[in-house]
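Complex shown without one protein chain; remaining protein chains in place.
Each chain carries a letter (A and B) given by its place in the written order, and its residues are counted from 1.
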Amino acid sequence: MQHSNSYIFRYSAIMVIIVAAMLAATAELLKPKQLDNIRIEKMQFILSSAGIRVEKKDVIPTYNKFITKELGVDLSGNIVSIFQNGKQEQGTIRPFEISLKEELDKISKGAGDVVLPLYICNNDGKTIFIVPVYGKGLWGPLWGNMAFADDMNTVVGATFDHKAETPGLGSEIATTVFQAQFANKQIFDPSGEFVSVSVVKGGVKNSSTPEAHGVDAISGGTITSNAVSKMLHDCLINYVPYFKKDQ
Amino acid sequence: MTTESKKKEPLFSAKNKKLFSLPLFGNNPITVQVLGICSALAITVKLENAVVMAISVTAVIAVGNLIISLLRNTIPSRIRIIVQLVVIAALVIMVDQVLKAFVYDVSKQLSVFVGLIITNCIIMGRFEAFAMANKPWPSLLDGIGNGLGYGIILVIIAFFRELLGFGTIWGYKIIPESFYDFGYKDNGFMILPPMALITVGVIIWIQRSKNKDLIEKN
Partner (left out) sequence: MENFFNIFIKSIFIDNMVFAYFLGMCSYLAVSKTVKTSAGLGIAVVFVMIITVPVDYLINEYLLSPGALSWINPEWAGIDLSFLSFIMFIAVIASMVQLVEMIVEKFSPALYSSLGIFLPLIAVNCAILGGSLFMQEREYQNIGEATAFGLGSGIGWLIAIVAIAAIREKITYSNIPAPLRGLGITFIITGLMGIAFMSFLGITL
């Protein structure tokens, strides 16, 4: 069938308008639900580093019950933002909403106004400090959470995830077997110097790294393992001033 | 049923039924027409992903077929392909949004492959070959049939890959623990991409040895 040019123009214009309106409506309508999913996942991830594992549907009440306080700390260890009991008590931005990636970018650029999130969890009277970490793996971003006991030195638990590490090798960092190794490791040496926790190739026992500061690497996943070490060091070091102040 | 359908042929006439069932086994889009393999294989590691993908593709192809068929007399032939692409892309975006909102975990695993439904040749192929020339109802049936024909292969591949790769079906442990005690191991190889191709190869082999008409001559 032959149609005139003006018909084609009118046809495509109407089509574009209808399609655009429909898509915008769908996107707007579903956006709150999608954002909720992302928040729930983040909450679940934070909780699991403190050893609290919950089903998706129970995440929000559990989070509100256990995470008693969200703090935003700056690079000199001062608290600049507090979110507690469902309301913002100090500062303007809720620590949960801070994008760690953007803050780390700011640090590498040397910008001043950095606010790092930190979650305080109260589990059966024990206070656990949860610190998010973010870094670059072999093929894409890595991220995770480290949970510390109230001495702000001993690791209680850790969770990691990744976007694109090699299946079966680097991707093993997302398994509980790997993550369980982090329990009871320490990030400060006995003299109080920050040393972080390293992932050691060939096993901690055969290396010069003290048992308290190293975990065994994944065989075949050397680059990802090194990336985890670097991520932990580079992220945790920003919290050292706060830890020192509060210890 | 209605007076309208009495005047024409019945809704589920033999011809219409055939439209629906033929793509399922006889003229399967993947194994016979060799269409739409692009996005099919990467997501067959787990049964759940494969089912979600199959439903998504079926929805896009059925609704798309219906829309194209309804519009078939108004579409200017010169921008035909663009109109088809816009319809597909719009439907896929909606599917993607719905998946992100309701089955977030699965949508994360499907990642870019939801977007790649757009270039799934089955859909463009059915629009061109069927919906442009047929009435809405047969087009809808044809769309569902082809979508399911595509889906069934996905599900078969995913069934074997998940069973042998993880020892689970739909996330539930199927292989009993006692097997593992005797030294049985999940075959991690099944999870890797190349095994999807080999599995499809084997499925084609089986289908063609049953149905000799499909054997290629060369």
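As a convention for this text, contacts are C-beta pairs under 8 Å (C-beta built on N, C-alpha and C of every residue); 3 or more make two chains touch, one makes a residue touch a chain.
Predicted model, so just to flag it, every value in this text is computed and none were measured.
Note on the chain not shown: across the whole complex it touches A, B. Only one residue from B:L19, B:L41 or B:I61 touches the chain missing from this view: B:L41.
Contact with the chain that does not appear here is found for just one residue of B:L70, B:A133, B:I174 or B:I198, B:I198. Only one of B:L71, B:V86 or B:V103 touches the chain withheld from this view, namely B:V86. Taking the complete complex into account, residues 19, 23, 26-27, 138-141, 163-164, 166, 169, 220, 222-223 of subunit A touch the chain not shown.
Residue positions on subunit B in contact with the hidden chain: 31, 34-42, 81-82, 85-86, 89-90, 92-93, 96-97, 111-112, 115-116, 118-121, 124, 192-198, 200-202, 204-209, 212, 215-218, in rising order.
Just so we're on the same page, only the chains that are shown with their structure count from here on.
Residues of subunit A touching subunit B in their complex: 1-3, 7-8, 11-12, 15-16, 19, 22-23, 26-27, 30, 33-34, 37-38, 41, 167-168.
Residue ranges on subunit B touching subunit A, taken from their complex, read 73-79, 82-83, 86, 90, 93-94, 97-98, 100-102, 104, 188, 191-192.
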